[in-house]
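Just one protein chain is left out here, and the rest sit where they should.
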Amino acid sequence: MLHTVLVFAPLVGAIVAGLFGRAIGDRGAQIVTCGLMVLSALLATVGLFANVGEPARTVPLLEWIYVGSFQADWALRVDPLSSVMMFVVSFCSCWIHIYSVGYMAHDKSIPRFMAYLSLFTFFMLMLVTSDNLLQLFFGWEGVGLASYLLIGFWYTRPSACAAAIKAFIVNRVGDFGFVLGIAGVFLVFDTIQYDTIFRGAAGMANSTIVLFGTSWDTLDVLAFLLFIGAMGKSAQLGLHTWLPDAMEGPTPVSALIHAATMVTAGVFLVARMSPLFEYAPDALAFVTFIGASTALFAATIGLTQFDIKRVIAYSTCSQLGYMFFACGVGAYAAGIFHLYTHAFFKALLFLGAGSVIHAMSDEQDMRRMGGIWRLVPVTYAMMWIGTLALIGFPGFAGFFSKDAVLEAAWASHNAFAHYAFWLGVTAAVLTAFYSGRLIWMTFHGEPRADHETMHHVHESPPVMTIPLGVLAVGAIFAGWLGLGMLDAEGQFWAGSIFTGPDNHVMHDMHEVPFWVKAAPFVAMALGLGLSYVFYILAPDLPARVASAFRPLHSLFYNKWYFDELYDLVFVRGAKALGVAFWRGGDQGVIDRFGPDGVALSTLAAARRAVRIQTGYVYHYAFAMLIGVAALVTWYLVFVRG
Amino acid sequence: MGFDLTPVLPELFLLVAGLVLLVVGVLTREGEAARVVATLSVLALVIGSIIIAASDKSPQLALGGHYVADGFSAFLKILLFVGAALAILLAQGFLHDRRIARFEYSLLVLFSTLGMSMMVSANSFLALYMGLELSALPLYVLAAFDRDNLRSTEAGLKYFVLGALASGMLLYGCSLVYGFAGTLSFDVLADAFGAATAERPPALLPLGAVVGLVFIIAGLAFKLAAVPFHMWTPDVYEGSPTPVTAFLATASKVAAAGLAVRVLMHPFGEWTAQWQQVVVLISIASMLLGAFAAIGQANIKRLMAYSGIGHIGYALVGVAAGSERGVYAVLVYLAIYLVMTLGTFGCILLMRRQGQYVEQISDLAGLSRQRPMAAAALGVFMFSQAGIPPLAGFFGKLLVFLAAVEAGLTWLAVLGVLSSCVAAFYYLRIVKVMYFDEAAEPFDTAVHPAVTGITAITALATLFFIVWPGPLLRAAGAAAAALVR
Partner (left out) sequence: MIAGLAFYLFAGILIASAVMVVTSRNPVHGVLFLILAFFNAAALFLIAGAEFLAMILVIVYVGAVAVLFLFVVMMLDIDFARLREGFRRNAPLGLVIGGILLIELLLVAAAWRFAPEAAALRLQPVQPDGVTNTEALGRVLYTDYVYAFQIAGLILLVAMIGAIVLTLRDRPTAKRQDVAAQIARSGSVVTRRVPIGAGLAETGIARPPLPEAPKPKQVEHQGGGHH
């Protein structure tokens, strides 16, 4: 009951605000959606405490689809993993709803915005509480839809529409793998219910299936396909291009969807399917490789960007890489732990950035900021807290989780474990550097904005700063509070995260050498110090470095030319192919002989069919008699022969 | 053998209600009679549904074995009663606007529904025929209900004359079967035919009985409006008052389909191989004609006639499967068809210009701008009828085709898919006209709340069927299991 209300309260809010927004007005929509989200967040908090260490149970809702052996019901799976996710989602969403009241105060379509936010929250909750892969897919696509709607919320801006479409299409690529994965799971296990899959996974280990004439390890193939889906949703290397562009949406959207919750769905998927992944070593190696590469790759881009939201977006991408390689090396708990702390400090950073943008009259370029820290002291403090948590300053949330992830990478025996460790440490340096750069450029130095803007700089109203404060508390203490998740015996998770019999990484990660434990701290100090040198002590240094390493800098600055490459290969290639087929194949051959011809003959057939209908009753009677004679004849000739 | 009337309770209740309402209608003041009787009729149908829902679902014979109440009949009866109640509700505003609001409308619908209910509960050819006639006679009158309208009277007369011919065929078939077996009871026939199949190879089964069956199928195909016994449909659908068309297209077809399934699966259940080809033929012809002939239509009611012919073709695909899965698929298909069709007619009844009901497809132009919700609802029904996922209509087709494939009729399923592609053309054309063509005149804004309500509810049911299909599927499954023992 508690969980049903928790999950469906946002849906109710979305329906009320979406359909009756005009009737209840802006204020009404805000009250309804925020009120229901607060309810949901409270219940999620209660649920978290109630479910930690408890075995999984299922709350059935409705019967859904029964086709042959294919069965899927609407049900909520409640276990520690889903409870942690529900808590993260509801809690962040609740405060972001409240923040939006202030941030979107001047917008023209407030009910629509609130309805979309609530709808997103509902889909996300459905995703994390799903009890079978189809329901997971329902939530998966639902959040995709909500993300599309919210990125394109200001649909009159062409860039917003383009970004929304890009996000949708890039996600389709991932979903293609995901759907194949679901189909494959059904093919192999004859069910899509988690329980049954998990029970059967061990038995399927080392079995093979034949694809394209070669035999493959069954579980490796399935895990690989599912991971393709996760890559799309979580913006991993190759399918990451949509995430920075998604920053076209309103900032609360970036905070909720593209930092705290939706993009972590891929990590959740890997953790949820851990019983499958544990028996798929090759897929895990692939996960580790992709995760570690993304962590470094996104951080390098983050170094050079000037849009404040894009910097944070690349940072998100990079942090997601950390979570993935944590899962890849077998430390799913560390991955989820990082997901949980990351949600707080990244939402905080985004909302803080939103507050800055709000203060700077919608300016997002850091080159036109600076010197405002005295003017917006609360936002400034909050941004510092978020940054310290992100770069893993001792005592802050990120410190615990990032250390855990890196230690696990060192301790693991995965083929790419050490690759992940070293890339992770390097990325930590870069993280600290670009985070410091963000703070220095935004708040310190000479004011680079025009006089008009500087004159208007003001602290945000309490409805925006209070959510910042709450999330800041989370960014400081979430690490302490969540340490239980790293428990080596896995009592916290009570089996909801599975680790194979040979997987001792959660043990081993506590027994790594001292220098491994110290490495993240050193990396952080190095990065932060360097950024101080670059942007405060010697402000002309960045330009000099950039020109000294021109090729490298332009590579980073242009995001490794991924967009250009994709444009060249896929977009233009597909378009050229399409035009070729359209002109040559479709118009030339198919249309001439196919649709046009078929359509003509269809019309002719239709006309003939209509002409039978003379309107004379005796013609009709005659037709019936002919019909019965024909049927009897048919029977006598063909059936009795 | 006792004379237990408990299984017949729903019919008895409807009968008594109908007779009482007849008196009520005569004694009430003229201006109010139509409304009062309509309200009470709907109430009676609702109570009837509740009685059925609460009744014992195990097979029970009554009235000398001519009547059987089982899960199968219960499922169909609830569909029929709901369809009839909605047809009465849909009609009130229309009849009032056309100045033909008379209480007999509701009564005739009620008696016809009673006949249909007897049809699906028939356990002998005698009961089958009597139920069929009781259901048909009020329909003839209803078709001509707008008696000062030439088209309406013509529709009634055509329906009557051709209906009589079809009844003749049915009776001829029944007499052949009786001549062979010496009984009209389905149960005894099932035993006799089962024994005949057991001792002889199919090629040597009695010719007379099987030819009789062909005649019976022809008679039922007339009620179903399946090709080549469909000729009456476009004219009658177009001429009849629109709510009557809705009733003809839904309840009447559902009852006939239920009856056909019972006749084929119960007494002739052992003879699947004998009738399968005939049903397949009718099914293919219906699917193709429904798809092709509808393209040329300008009147939306005629279009619905062909669309209905096509739908029956798809439903017959499930019948042709001749298995429990097939029956299950047919039942689901019928239920979804009933909802979609009633909703579509609700939309048609929403279209008025200057107090006149318009029914040309070109009249739909501009509906999306002036009445966005009505256009959206009609759009949902059209997409659903075209079988586009995730709407309800898709699942009906899916189940039917799956059943056909399981029964080894893959090519029939393929043919069905192809013809539904052709059919999608004219459904989508309506959407195109609604959304992309410029309107000539504005639509009336005043609407009848009952019509709006029914349209909205059926549209939501069609749209969100995928979210909670469980109850319908389970009920249909139980009903199918009850028939195919």
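Each chain gets a letter, A and B, in the order it is written, and its residues are counted from 1.
Here is the rule we go by: a residue touches a chain if its C-beta (ideal position, glycine included) is under 8 Å from a C-beta of that chain, and two chains touch if they have at least 3 such contacts.
Keep in mind the model is a prediction, meaning the values are calculated, not measured.
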Touching the hidden chain, out of B:V161, B:V188 or B:A376, is B:V188
Missing-chain contact, candidates B:L9, B:V36, B:A53 or B:L126, resolves to B:L126
Cross-chain touch to the chain not pictured, restricted to A:A525, A:L625 or A:V639, is A:L625
Per the touch rule stated above, chain B touches the missing chain via residues 15, 22, 63-64, 66-67, 102, 104, 107-108, 111, 114-115, 118, 126-127, 130-131, 133-134, 137-138, 140-141, 144-145, 147, 156, 176, 179-183, 188, 192, 196, 206-209, 211
Interface residues of chain A toward the undisplayed chain are 616, 618, 622, 625-626, 628-629, 632-633, 636
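Simple rule for what comes next: only the chains that are shown with their structure count from here on.
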Per the C-alpha centroid definition, the whole-Å distance linking chain A and chain B comes out as 48
Touching chain A in the complex, chain B uses residues 157-158, 161-162, 165-166, 169, 203, 207, 210-211, 214-215, 217-218, 222, 227-229, 231-232, 234-235, 273-274, 277-278, 281-282, 289, 292-297, 398-399, 402, 422, 425, 467-471, 473-474
Per the touch rule, the chain A residues reaching chain B in their complex are 62-68, 73-74, 602-603, 605-607, 609-610, 612-613, 615, 617, 619-621, 623-628, 630-632, 634-636, 638-641
